[in-house]
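Up next, subunit A:
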Amino acid sequence: MVCLRGPRAMSHVRNLIRDYDGFKVEIPSWEISDTGVTALWGPSGSGKTSVFRLLIGLEPCPGLEWTFGKDDLAKLPAPERRLGVVFQSLELFPHMTAEENILFAAKVREVPSDEAGRRMTELAADLRLTDFLQRKAGLLSGGEAQRVALARAVIGRPRFLFLDEPFSSLDAELRVEARGLVKQVIERLKIPTLLITHDQEDLRALAQHVVKIRGGRLV
Partner candidate 1 sequence: MRSRVTVLLLGGVSLVFALLFARQLHMSNGLPHAQFADRKFRVLTYGSFVSATGPGGRLLDDFKKAKGCDVDVVTVSDAGLLLERLKLSREPFDIVIGFDQLSAPRAANEVKWKSVPAFKNVRPEVKLEGMSSDFAPYDWSPMTFIFRDGLTAPPQNFADMVDKRFTGKFVLEDPRASSPGLQFFNWVKSVKGEDTAEFLQKFKPNVQSVAPSWSFAYGIFEKRQAEFVFSYLTSLAYHWGTDHDKSFRAVNLPEGHPVQVEYAAVPDTCKECELGQEFLAFIMDPSSQKTIMERNYMMPALTGVEEGTVFAQLPTLTLRPTLHSESKDLNEWDQVFKH
Partner candidate 2 sequence: MSGTRSLNTEAYWRASLRVLLALLLVSPFLIWLIYISEWEFPPVKEWLPLVFVSGEQALVSSLLSLFFGWLMFLGAESWIERRQKQMCEVVLLLPNLTPPLFLILSLLAWVTPWAAFPYGLNAVIFAHVLMNSGLVAIALDRLVQSKLGGMTEAAWTLGASRYQFWTRVAWPFLKFDLACLFLFVFSICFTSFSIPFMLGGETWATLEVAIFDTIRADGRWDKAVILAAGQSLFLLALAVALPRQFWPPRPQRRPLPFLGVPQLRQLVFLPALILVGGWLLGLPNSFKAHLEPGVADAVMASLALGLSVGLLHLVFFLVTAYASPHLGLQRFLNGYLSPSSAITGFAMLLLPGSGETIDFVKLVLALTLISFPLLYRWIVHAALDGLQNQILVARTLGARWSTVLFEIVWPQAAPQILRASGLAAFWGAADFAITAVVAGDFNTLPLMMTNLMGNYSLPSAELLMIPLFMVSLGLYGLFTGAARYVSR
């Protein structure tokens, strides 16, 4: 097993082990860089999404330890881990406008409204959201929805950002643009990011660290 370590690896995962009736995720130890973008890269069925869901806390993983600074995030329920997540299916709230989706995240993170407004303006500029902020999320195109999902994930200043195949539903041209915008936002906000992907182009464009996974194990 080979792990690529960052210069100051402050996020340490231990005992990321879960049996799924025929498939097992088995990562006894993993140091995830607390800066830049770490890509978890592997083919379909390698366990990337399972790892993603286990780390976020959507599925139980008894014995998991995940130290981040002084905190063991594994002991906290998902809302208290203060993670930003962009799901593969984006999961915007279709009955809310794009702006409402983003501000919802700010509200639940108890960001003061003037601060939320300021962040909103910045993100709208960074991700070019201004033209469709008032449109219902259910009516956005794939690329627009993806940018809104990212804005929603970062407005609360999460301690870690998870991106689960964020560009898979976009065409080639849009992907190039999207990667650029995502990179820009991550770098500006300096949020450590775990990028789940099987696309080599994503690695080239975004990742500072690459971790390969196959059969539920890091290779």
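How were these candidates chosen? In short, all candidates are chains of the complex that A comes from, given by their letters.
Note that in this section a residue touches a chain if its C-beta (ideal position, glycine included) is under 8 Å from a C-beta of that chain, and two chains touch if they have at least 3 such contacts; residues count from 1.
All values derive from a computational prediction rather than experimental measurement.
> Okay, in this complex, which of 1 or 2 is up against subunit A?
2
> Note which residues of subunit A are touching candidate 2 in the complex, please.
56-60, 77-83, 85, 87, 89, 91-96, 104-105, 107-109, 152-153, 156
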